[in-house]
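Could you have a look at this structure, given as structure tokens, before my questions?
Just one protein chain is left out here, and the rest sit where they should.
Letters A, B, C, D and E mark the chains in the order given here, with residues in each chain numbered from 1 onward.
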Amino acid sequence: MSRIDGRTPEQLRPVTIERGWSKHAEGSVLVSFGDTKVFCTASVTEGVPRWRKGSGEGWVTAEYSMLPRATNTRGDRESVRGKIGGRTHEISRLIGRSLRAVIDYKALGENTIVLDCDVLQADGGTRTAAITGAYVALADAITWAQGRKLVKAGRRPLTGTVSAVSVGIVDGVPLLDLRYEEDVRAETDMNVVCTGDGRFVEVQGTAEAEPFARDELNSLLDLAVSGCTELAVLQRKALDTVLEK
Amino acid sequence: MSRIDGRTPEQLRPVTIERGWSKHAEGSVLVSFGDTKVFCTASVTEGVPRWRKGSGEGWVTAEYSMLPRATNTRGDRESVRGKIGGRTHEISRLIGRSLRAVIDYKALGENTIVLDCDVLQADGGTRTAAITGAYVALADAITWAQGRKLVKAGRRPLTGTVSAVSVGIVDGVPLLDLRYEEDVRAETDMNVVCTGDGRFVEVQGTAEAEPFARDELNSLLDLAVSGCTELAVLQRKALDTVLEK
Amino acid sequence: MSRIDGRTPEQLRPVTIERGWSKHAEGSVLVSFGDTKVFCTASVTEGVPRWRKGSGEGWVTAEYSMLPRATNTRGDRESVRGKIGGRTHEISRLIGRSLRAVIDYKALGENTIVLDCDVLQADGGTRTAAITGAYVALADAITWAQGRKLVKAGRRPLTGTVSAVSVGIVDGVPLLDLRYEEDVRAETDMNVVCTGDGRFVEVQGTAEAEPFARDELNSLLDLAVSGCTELAVLQRKALDTVLEK
Amino acid sequence: MSRIDGRTPEQLRPVTIERGWSKHAEGSVLVSFGDTKVFCTASVTEGVPRWRKGSGEGWVTAEYSMLPRATNTRGDRESVRGKIGGRTHEISRLIGRSLRAVIDYKALGENTIVLDCDVLQADGGTRTAAITGAYVALADAITWAQGRKLVKAGRRPLTGTVSAVSVGIVDGVPLLDLRYEEDVRAETDMNVVCTGDGRFVEVQGTAEAEPFARDELNSLLDLAVSGCTELAVLQRKALDTVLEK
Amino acid sequence: MSRIDGRTPEQLRPVTIERGWSKHAEGSVLVSFGDTKVFCTASVTEGVPRWRKGSGEGWVTAEYSMLPRATNTRGDRESVRGKIGGRTHEISRLIGRSLRAVIDYKALGENTIVLDCDVLQADGGTRTAAITGAYVALADAITWAQGRKLVKAGRRPLTGTVSAVSVGIVDGVPLLDLRYEEDVRAETDMNVVCTGDGRFVEVQGTAEAEPFARDELNSLLDLAVSGCTELAVLQRKALDTVLEK
Partner (left out) sequence: MSRIDGRTPEQLRPVTIERGWSKHAEGSVLVSFGDTKVFCTASVTEGVPRWRKGSGEGWVTAEYSMLPRATNTRGDRESVRGKIGGRTHEISRLIGRSLRAVIDYKALGENTIVLDCDVLQADGGTRTAAITGAYVALADAITWAQGRKLVKAGRRPLTGTVSAVSVGIVDGVPLLDLRYEEDVRAETDMNVVCTGDGRFVEVQGTAEAEPFARDELNSLLDLAVSGCTELAVLQRKALDTVLEK
């Protein structure tokens, strides 16, 4: 059985990670998982939020948003509606937690890094693309901060790498990296965030149609770990390129 | 090694499920998991939201909230701040999805049931207590709707039962049903929602301090399934009692 | 003529005042006037709002809210609507003013006490039950603050007691402590807040159907004063009980 | 003892009621109680709010607001803050209730009248001036509606007249129609709304410093009734003038 | 061809500028351009917004608003809707920029002046009347600040005068100072803000129906400059009157 776009069940979509997409941000990436495109910027500021002042520790947070016409039907802007929706809140929090999992706050010192992940075009997996791209923007921002001596010499604020992928069961078959058409048909849908060494940072599985059994969960986790590992290689490759700015 | 309150790692806190706590609501429950107390009401209205009209299908949704002094330090009211926080949004969505997992929309017909879960006192596990209690309020509300012929004779809108519990790793030991003091110290924190037959509806695991390995995940899932099964028995027992109103 | 629930015109509903209902709050009460149940917590914090800093004086304020299904028909949450309604604002302000009437700010010192009054179930008289219960929670909170030496030895921040009751004219007959069914039928509706020695703190009378004459006003005030006096005795009795915590 | 501005305790400030102050509104009045100036407009629209459709009955409502520099110190605009304060809400509701007390909804038919009361300059008694002026604007608007046949021939939507005044106890002396300087010093503060025949529509008394006794309440009510009666004469006189437009 | 109200194309409506309309504000003006009436107050406070502290420079800003029934049909209050509309924002910013064009921030010192322009009645040209009136209120406020020594002796914060007028092409004819009926029929609509010496502070032209040609633009600018010059004379005359307060 092959998928809509001819992939095998355990195959990622074509992934691109373009660094240096903004001339202003300390780190910036345009990441694409197939037709899903997310623009990630990392902004460094000296100082931390009030509740953290004097702790000697830094802070990393994230904001996710969709442009109104990122999807097939135009959605209202949250700025126009005057409030942020639950889905946006939920994903922003997920991205922030995922990146903080590989941050050593002490090593970062009292600096704040904000990751903005704006979805320019959506085709499933926007949150996992966002995490995967934001990690690369974050890494660049930390290098920048080290260059400016905002981070003390010899300190390494990044303790590992992090990437994310969606998995799901469609027509009884576990699939890696769902496109939108697959996502809406999935019986079970799971987003998994892993470190480069294959451990879990976040596991979020949801029964969309039917509750799922333990062995289904296991197959999905297997797929996800292998997908995240592959993404970690692509992140490394992107970061190894010399960035001209 | 014993826990703060003397429990073994795989032991739930004392759980109470009091039905009929409101004279107005079609279903209502005061649920407690130890010192965590959540007041759940189920409100039935004929009709469905606009986007679902004419479908012949019903809708179930949930709203979670904490009273300002449910916690040790008073928090601002979200109504006063004029917006709902990300955590509240996230949990409301989780409760709604969890209950919808055991609903047959066709059988429910064009009726809407709203579950309100208001935390009167918090001591860890408020979202899992809310799901567990809301299920019972939902069941009562459906019985009420059947009595009023809002649901057609012979239709069974509930396709199963649902309960939830938190699990986590504290000092390297997997524990069931964390109290607040345990929750803040947990290296990994997971909320699991299961059906009465032991399948998964939601699995949400988060690395708080360290990424977690596959075998840790497995131990946590084992604990959670056994906890949910035990809760399902308590829900059944509560529902079997004749409710005088 | 007897009332729906068999009371005489000058009779209160059964009143209960349960202290210690929260393990977190410095004072907490579940008060019921018949089927009206309000959960009141008093939260003490050191310091005062900015506009009062350095004055040596404390502050007491209140927030009132209804759970969405406290009433017969579910109401939208004010947090979801993003704004507080006029009725909520009005009652919160009334409760705050009523309690401040028996506070000596100097004796309280630069401490703030917030009274949260959340209506769990409504059947008329929620604001008067809230004031009556909040007074008891406030008294407990002040005792707590004295125990912690937040209030200087020998200072007595409470200068009196305060309780409240509704009165109204239904079918030409002045009635004490209206239930919801009576309230909606009342020609005139009045809420009266008194000190324990029978003086007035607030008098709010509204002609619902017909303007009312001076002698009707006088009958209502007579009823209200006697009701408040009775409530003051119940408050005293509740506070005289030793609270095990 | 004479007052700051030389009045006797039972004397109103100079009152002016100028009709026809807006060329757009169906009724409009600039009312002044001394230095307090409120601009009141009455806007008539055919139809009623959704919850009242098909009832054959009309609706009257009011919105009160202060210009930012109506007071001695500039206040933030509520539109800029994005929410309406409790005081504004409370007064808007009071004005609406007061005017509805003299409206026969059936006679008005399915028409809505909105009273806007904007305080141009404040010097105490803004809500009572607003009610007194809004009544006159309302009367003009109803005459307009009758002229346009929006109100059926022979129907009289106005069942009486309404006016309002503040009273208070300052240094132990009951005073009528308080200026700002008196208002801030008042031990007890009361707003009273009466019909032209001396019955009560609203009585709102508040102990600012000390709880007040029954005989103090009685003196205040005496003063208020006489003040309202005097205002009713001034309203009548204003309405008797032929308005050139 | 004569206009609705008999004016020639290059004629202003009757303009009145009444100073001292508020007893509280440091400067206040009721300005009318025909039936357009705007109440302008200037409020002086010591200190500047945070981002300007320590600069030694002052700040001038403006807020424009329409009363709900300033227009022919009642509009919702922005405070009730909870947000400020685009038109209000745009005009507030225009007024602020226009007045800042004649302010020497250094000479003003660290003081802030807020101009509130509230439209009591609208008949076209509310923003130009607001600017013209606000200038006079601003001048009075600066004189007040000089009298209180908030502005250092010998410093002149006002570097010139500013007035504004609308122009437009109606049925092919360029007209000065449009009334509402003319404004809605205009093919091109322009607001021009000039200094007293005939230079431009703001030029905002909009094609309402048809794009406009360079020579049409030139005719409109000619008209506008002559109108602004005339208004500057009226401002001077108003300011030369001795104001009794």
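Basically, a residue touches a chain if its C-beta (ideal position, glycine included) is under 8 Å from a C-beta of that chain, and two chains touch if they have at least 3 such contacts.
From a predicted model like this one, the values you see are computed outputs, not experimental measurements.
> Wait, the hidden chain, what does it touch out of the ones we have here?
Answer for the hidden chain's contacts among shown chains: A, E.
> Which one, A:Thr8, A:Ser55, A:Ser79 or A:Thr241, makes contact with the chain that was left out?
Within the whole complex, the residue contacting the unshown chain is A:Ser79.
> From the listed residues A:Ser22, A:Thr132 or A:Thr161, report the one that touches the chain absent from this view.
For the chain that is not drawn, the touching residue is A:Ser22.
> Contacts of subunit A with the missing chain: which residues?
22-25, 28, 35, 39, 41, 43, 45, 63, 65, 67-72, 74, 77-80, 82-84, 88, 114, 116, 118, 120-123
> Which residues does subunit E use to touch the chain missing from this display?
With respect to the unshown chain, the touching residues of subunit E are 83-87, 89-90, 92-93, 97, 101, 160, 190, 194-195, 197, 199-207, 211-214, 217, 221, 225.
Here is the rule we go by: only the chains that are shown with their structure count from here on.
> What's the fewest number of moves from subunit D to subunit E, given that each move must go to a chain touching the current one?
1
> When the C-alpha atoms of subunit B and subunit E are each averaged to a single point, how far apart are the two points in Å?
59
> What whole-number Å value describes the gap between the mean CA coordinates of subunit A and subunit E?
Subunit A and subunit E have C-alpha centres separated by 50 Å.
> Tell me, which residues of subunit D touch at least two other chains?
Residue numbers touching two or more other chains: 82-84.
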